[in-house]
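Note that one protein chain is taken out, while the other chains of the complex remain in position.
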């Protein structure tokens, strides 16, 4: 069981995260962790805070001799902005922004200043998750598992990729797509579409408004057998949905193109099984790599809907809680369209969920113990299946 | 903490479910539980098994004097079909159906007969969840909380309802919609659309194919303050996503119309706050009743995408695991379009998640202890908020 | 993660238990399960109910072809006494028995009849645990792990065994001790002491009183490496303490002879490490097989204190809750000294905790996958350790 607790406010001294349950012997490099974190700060539509913060991870514990020890790993990220806030006199905020935790947070916790929910519900917290997931990602890479994402829609600009192709049959195309997206300001693999997306963002920004979008995230080389159908909370799709939906502003989760597939015939979107070079493979991947709540060895593909965030210059009708008067919701620095920057966060949660599922499948306490177990995992070779042929009697109960 | 474990195979003697953590003193009637279960067996496109099984719930424990005692509640549902299977001689199934747990189950657990994963991954298991959720639903009703769902799409036939209207402002419309859907064979509130959906199902059936669809499920009168932004796994949307995605054939979850909203401007889909009769309300509900991971008092609205199931007469290309030969996937009795019948299952998981969130908010061990706590819960009255007006210094760290 | 939920009242129709998380492919025999359960019904000092109930386990689900399938396993035990209670008219009980859940249960749940807490807090519930642990025990036996217990004290009669000897060096003595205890009416391995214990029980019974005692339970051939020091809730001793303390009437848990060891010098009770035939072994086992929260390969030894139960003919001063008048606590059929019969229950909880810890160490989903992992587990061979000799710099943070 892998556990992660994050702590930290947006303008407090730092973010802290403890990751508990990683096996011993995993080589960790601060550089790699920082590279992962940097991706979260990059992208068109980023707000002004991104120029204040240049996140750096400090490993506090759980790593000795450059390797994990199996002990809880504490990571810290300083808030550069803290020095500007320490000792600052703050006038309470009393006008809630619709769509944020301002009003619900005050209702739940009895806050008398809406800064309190804003401090913790801020997307700044996700930096801590990306940091911890960086550890998990090193583990996945060691096993040859790659997680990546890209933007397929911003506002009304949609890139018409074909999820069906994202089976193992098209590994080269996937690789290319992931690389191309990192070159794009909006993390869209297609150049022309990227430009259109950027234009849409700029138009929204000029209009004092915000834009959301859709991200596709995938994991390649995931072995079959993660998750299970035997109990509802063991399903891998359920665990992925929980993880991805826990990200601020994420409101929709689809395994593969689930909402599109709902309009099709069963014969169109269930992926045929064929034998190739001794392996059972698929020529399409509408299932998004998960059947019966279990990974099937094809790339895991999830589409994630991000709402246009509710903080933008032109504001929204609200009410001043101090006096009941109508008031426009306030604007603070914020991204007009954080969709591109959400990609590493979404990847992080997928990385976390998959690492947990793998550790459950593999057990063990050190990389040396786990690696041989991983190597003999079922890879959907026909020879690994051994079918009975004799009838048996259904009478065991 | 509410816990639920289900057990039982599709053709075993019975389904068993234990629900642990319900408070004492909740009046339970087997009749009400059975009515809830009956809804799962009703609907166009139901397969032949539905005429075999007339599910009846037996309360085994946890209820005395007609009320819950706080002890674990065990419920049973007999499998009427069991007598036809007991002692039956079964030839192993070796051709996996794409889209099911057949292949992934065999890869994970090493089964030598694909009947084994089929027995447990069958949707029959969901009857146990509906049964246990029936207990939770009685609890919600006691608090005035109503959960209902309906079908908005089957195949390409979509009912163009307007989720935006599903705020508390339109309670009468919601009520009407829920009632209308129960009159429809396909659980769609609109008569004309229902007929079109039925025709689509019939056409698919004649083509030996299957159809999926989209279901909208909602919960009215949920108090604000369930879930939280303070930690990722406390978010109500995350918990709902996990619960709903854990249902067989469900592949997509959207809070409100999340995927549609991703194409809009922030100013269009964040719900303005207005004061009316002393209450802070919304005139739209794009957020689906959840802001910052917390219920905001508006109806909770979730859209759920169900794939067209992979068992249908014309079959799919597959491979016989016994010999590696190509083979068409087998067809067993099954629903051509179980979307309408999935509605009560989806409701059940929402009911379960909300009950758990409420019990966490309310604490307590008996209805007598819980009711007064519920009655003083924040209801988004302006007067309940008490804002600070004096500046304070950000220096507490 | 292994999960177990039990349900059922003392006089309800049956006990139900669901065990979730067992790997597939474990051969299960109802006979073996029933033998395990029968041990719970045997022993001097057993109350009259034991002649009413002859417990038999029914496997409801999770087992096909005589083997576990990886699906949740539901087991049932009928309450033979139910037919005598069904439809019975019951006068409310209003005088709480000190030492039972009568008063605390009523205070917590608001019961108006003390039968309600009595129905569930009855030790009858432990039959369900023993049944489920029977499945786990088959798993442990497959791995060569043996769990057994015996009585070392009843009232003031104590058998002065020497826990120090219970290291792997004395396996034959352990085996003999476990066998001898099964021949004794009071489950004490020593014949003379057994007779004295029986006499003490008889004297207590004649005095209308009850007796408690101390049980020693042990697990042999447990591999090193279960549990951990890295986080407090991962410690094996902590998990054992939780499991064993959860049994009704159990009030004390000692790893080894902990309370006696607390009076000794450190040099007396820490177990020296010596090399023998290439293995690192101990010549004493004061640690009870656990060091730093981790099993060390020596037998795990736990002493468990059971209080004299509070139901006995002469009763105790109490108060009638119906009118506030002083009243003697009532006596119902009950064991005068259930210590011997508690042994299988205590074993059951140890079996459950160890199985869970093993599954965490081993991971995996089927016996076929787990066995090779188990076989290469560290067995405290010197050769398995590979020490660094070069200095390194403490600077990785």
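For reference, chains read A, B and C in written order, and residue numbers begin at 1 within each chain.
Rule of thumb we're sticking to: a residue touches a chain if its C-beta (ideal position, glycine included) is under 8 Å from a C-beta of that chain, and two chains touch if they have at least 3 such contacts.
Note that the structure is predicted; figures quoted are calculated from it, not measured.
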Option touching the unshown chain, where A:55, A:102, A:347 or A:365 are the choices: A:365
Residue of C:16, C:68 or C:94 touching the missing chain in the full complex: C:94
Contact with the hidden chain (one of C:195, C:280 or C:371): C:280
Touching residue (missing chain; options C:216, C:271 or C:347): C:271
Hidden partner interface residues of subunit B, rising order: 1, 20, 58-61, 63-66, 69-72, 225, 228, 230-231, 359-365, 372-373, 376, 392, 394, 396-397
Residues belonging to subunit A that touch the chain removed from view: 3, 5-9, 12-16, 18, 20, 23-25, 60-62, 64-65, 69-74, 108-111, 113, 115-116, 119-120, 365-366, 368-369
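Just so it is clear, only the chains that are shown with their structure count from here on.
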CA centroid of subunit A to CA centroid of subunit B, Å: 24
Subunit B and subunit C, separation of their C-alpha mean positions in angstrom: 38
Centroid distance [mean C-alpha coordinates] between subunit C and subunit A, Å: 43
In subunit B, residues with contacts to at least two other chains: 5-6, 12-13, 108, 110, 113, 120
